[in-house]
Structure formats: structure tokens, C-alpha cells
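Note that one protein chain is taken out, while the other chains of the complex remain in position.
The block that comes next holds subunit A.
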């Protein structure tokens, strides 16, 4: 992949929001060098996309002045009267430099029909609002735009924070309706249902949790989270069976336990995924087997 494609895909999918500090600084260097050497040949749509990326990267790495320069360049070209995209940039800049309150004020002066600005305003209000109010505004947003999976996930995590796991699972299911193969969401549902099982001992939930983990690794074979979930839930089944033989469980948890154990070890020995996950996998094997 060329540097340009890489940078554009980072911009397009918003990957920079989940980057580690090292990744941010290396991407930033790549971007600066790329822009410097290709400033004349790059076409203008890509240029402003990359400038937007530079804006976010500079803000993330605490280079406020540079972010301001990028913002000014974009504003000079597009203004913020009609464009929600530039309004979001400006609000983000205000949030980082002048505080959330100023940013919310700026956004609330804009037209009320702007969906993206509404979303940003809700996000900005998160720290000040109570959980209930925050949930209420998220649901209000989802009533208008029920396909925004980002907001569904945020809603789910907020429900988890206040202990409403069933509702959190419901929110995640909405994501599965939009992205039917989201293996990470399957695993997350598995985790939440495992928590529900821990709380009330409902065996059905444990089974459903195991099944969600199974689906996640059916979709992505090296997914450590999924395999770990299988290891933990089948281990739970074994433990229960030792206490009192389980009769109406049809799943072959013994062989699944062995399978997940061997798969985890294989992934770890071949370094099949990223460092953090490998480390977590090792710890799970040592505690649960």
C-alpha cells in the first residue's frame, strides 16, 4: 500500500482515534513528510482530507498551534456556514483549547437540523450530564438515526456502566443488524451475557454467551477474545458439571474446552495477533486451566 492510500484510509475510517501514542507520532511524521514532498502533485480533495487528518493528529499530540493552522486553512477554503464537517473541526478545536462549554455554545448556535453537529453536542455534554440524561439524549439521537452503530455502542457501554446489562445487549444487537459479521460485537455480547450469568446464575445465559463467542471465532479464526471467552465459559460448564451433573446441556463443552485451549496456545506461539491480546491470552490460559 502506498503512503497516500495508507494515510487516506486512516483518515476515512477514523483509525487515528484508537491509535497508540507511538502510532500517532509515526503516522504524523509520515503525513508531514508526504505532504511536504507531494504538495504540488496531490489533488485538492485528497489534500483537504489529509489536512483534516493532520488537524486531528496535531490535536492528539498536543500541537495546538499547528492544529490551528490546519483549521484556518480549511476554514479559508470552505468556511463554516454551510458545512457540518468544518463545524465539527472547529468544535473539536474549541473543545481542546477553550473547554467543552465553549464548544457546546458554538454548536448550539448552528441550525437545528444538523445531525452530525447534534451528535457532537451530545458527546461534548457527556462529562457534565448524569448517566440518565446522557442515555436519554443518546436515545433521542437514535430515534432520528437508528443506523448509527457508533452511538448504539456508546449507549451499550453507558448501560454497562450503570449495570443494565440486558439493555446493553439489546443495543449491541442493533449493531449486529447493521453489520451482521461484526465478530467483535458477538464477543462483546458473549462477555455481557457471561456477566449476567455471574449475577443471577441463569444457565441459559451462559449457554448463549458461549454461543456468541463461538460465532465470533467462526467469523475470525485468530480472535483471542473469542477463544478466551470459550475457554472461560466452557470451564464454567465443567465446574458446574463437577458439582452436579448437567443434564440438558447439548453443547459438547469438554471438546470445546480442549479446542479453545489448544487454539489459544497455537495463536500465542505463532504470535498471530497484536501484543496486548497475546499477553491477555497468556494470562487467561494460566488462570483458567
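In this text, contacts are C-beta pairs under 8 Å (C-beta built on N, C-alpha and C of every residue); 3 or more make two chains touch, one makes a residue touch a chain; residues count from 1.
Just so we're on the same page, contacts and distances are computed from a predicted model.
Going by its UniProt record, the hidden chain of the complex is named "ER membrane protein complex subunit 3" among "ER membrane protein complex subunit 3", "Synaptobrevin homolog YKT6", "Chromosome disjunction protein 3" or "ubiquitinyl hydrolase 1". Screening A:53, A:71, A:160 or A:256 for touch with the missing chain picks out A:256.
Of the listed positions A:91, A:168, A:192 or A:214, the one in contact with the omitted chain in the full complex is A:214. Within the whole complex, the absent chain has one touching residue among A:173, A:270 or A:289, and that is A:173. For the options A:3, A:115, A:139 or A:280, the residue in contact with the chain missing from this view is A:115.
Listed here are the subunit A residues that touch the chain not shown: 43-44, 82, 111-115, 143-147, 170, 173, 176-178, 180, 208, 210-212, 214-215, 217-218, 221, 251-252, 255-256, 259, 263.
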